[in-house]
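Handing you this structure, nothing more for now.
Left out: one protein chain. Kept in place: all the others.
Up next is subunit A:
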Amino acid sequence: MFENLSDRLEGVFQKLRGKGKLTKEDVERGLREVRLALLEADVNYRVVKNFVERVRERALGAEVLESLTPAQQLIKIVHEELIRTLGETPAPLDLGGPRPVPLLLVGLQGSGKTTTAAKLALFLRKKGHRPYLVPADVYRPAAIDQLKTLAEKVGVPVYDTQPSENPVDIARKALVEAKAQGRDVVIIDTAGRLHVDEAMMAEAAAIKEAVSPREVLLVADAMTGQDAVNMARSFQEKVGLTGVILTKVEGDARGGAALSIREVTGVPIKFLGTGEKIDALEVFYPDRLASRILGMGDVLTLIEKAQETFDLKKAQEFREKLRRQEFTLEDLREQLRQVRKLGSLQEVFGMLPGIGKKIKQIPFDEKEIVRMEAIINSMTRQERLNPRIINASRKRRIARGSGTTVQDVNRLLKSYEEMRKLLKKARGARGLERLAQRLLRAI
């Protein structure tokens, strides 16, 4: 859908290649592309304007004009400015103060507060905390049931909210209850509210007043458009925020709203919601979102996620193998198994730079993984280590053994070959970058 910024800038500067030095006008043309890319990523118009101004100042300095690779240089500046705007370093949750520590989640309807509350509870539980969930949305039908169900799923106790209760009382009583039960963090899920609904905003402020939460987190949808600034400013002014959780990041939204929200509220983004699975919550790293807004993928998250799920030793072995370009079908099988643990394939591939965008359009059936694994299982070890020996008769045997067809076997071998080629090109970090660029040009 959207061209990524690197592509765009490459296009602009391609014509200028061999021209030697760039003029101011050339840089302006590059900046125009930056502006368009940001607007298409849903960064607010005004925020874009200020942002481009800052980039212009730096770009017209020697950095870009004298550079031999002006496109890269400009991207680097944009990237750095994005990171600076998003807040250089990750901001951890503040869980200081007397126990239990209350956290309040607020946001528009449908931004994903309830799901996020449960994800956050699981996240904290994994970190050794003793969280407590509090449904305080008495308006949306079955919202309380939803959180109670999710609480059970993540194995965290939940306050037994009655829909007839007042949200302020609920919060206050739940806090007492949490203390009695010896919980150390209390996550309060409030009703979705429009930022122009004065009564509802006053209610959120009243809950905050009643329990003095350590964190008031705005849950915002990554797909939000230009209105993100109005919404965020309003929540900041009327309730007061300490952080932001950006949800639905796993789609193909660029998430420019994050930039807008950060700019108008000044509070850090703390987490990203990255999927429907209950553990799909990630700590926010500014540099990674910056890459995403620019359409440059997210390798770091992938590696980190892999580390969390993968057997660390196996992961290291795998990386070692990647480096040595030894990637056999055995490794592929191992990866398939790991991937199944890791979550949806699309999610994983989506984080790879350059590949992400295209792979999303390739039909990827999760069942396919099972089938692929079955095919590999039906090979001999020798075949797995050296697929070149797999001739027509071996293929027939493998197909029979795995309950598939020869075509399926061929397809698997072909994708394996492609993967191997890809990985061959992607040697080292520099290599990955170059690979991404080459891929983008080729696709």
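The rule is simple: contacts are C-beta pairs under 8 Å (C-beta built on N, C-alpha and C of every residue); 3 or more make two chains touch, one makes a residue touch a chain; residues count from 1.
Just so it is clear, contacts and distances are computed from a predicted model.
A.B. asks: Determine which name in "Phosphoribosylformylglycinamidine synthase", "Signal recognition particle receptor FtsY", "Urease accessory protein UreD" or "Pyruvate dehydrogenase E1 component alpha subunit" the UniProt entry assigns to the undisplayed chain of the complex.
C.D. replies: "Signal recognition particle receptor FtsY"
A.B. asks: Touching the hidden chain in the complete assembly: which of A:L150, A:I188 or A:V409 does that?
C.D. replies: The single option touching the absent chain is A:L150.
A.B. asks: Among the options A:G256, A:P286 or A:P387, which residue touches the chain absent from this view?
C.D. replies: The one listed residue touching the chain not shown is A:G256.
A.B. asks: Thinking of the whole complex, not just what is shown, which of A:K24, A:K126 or A:R140 touches the missing chain?
C.D. replies: That would be A:R140, which touches the missing chain.
A.B. asks: Going by the touch rule given at the top, which residues of subunit A touch the chain that is not shown?
C.D. replies: Touching the missing chain: residues 1-2, 36, 39-42, 44-46, 108-112, 139-143, 145-150, 153, 194-196, 198, 221, 223-228, 230-231, 233-234, 248, 250-254, 256-257, 276, 344, 346, 350, 360, 363-366.
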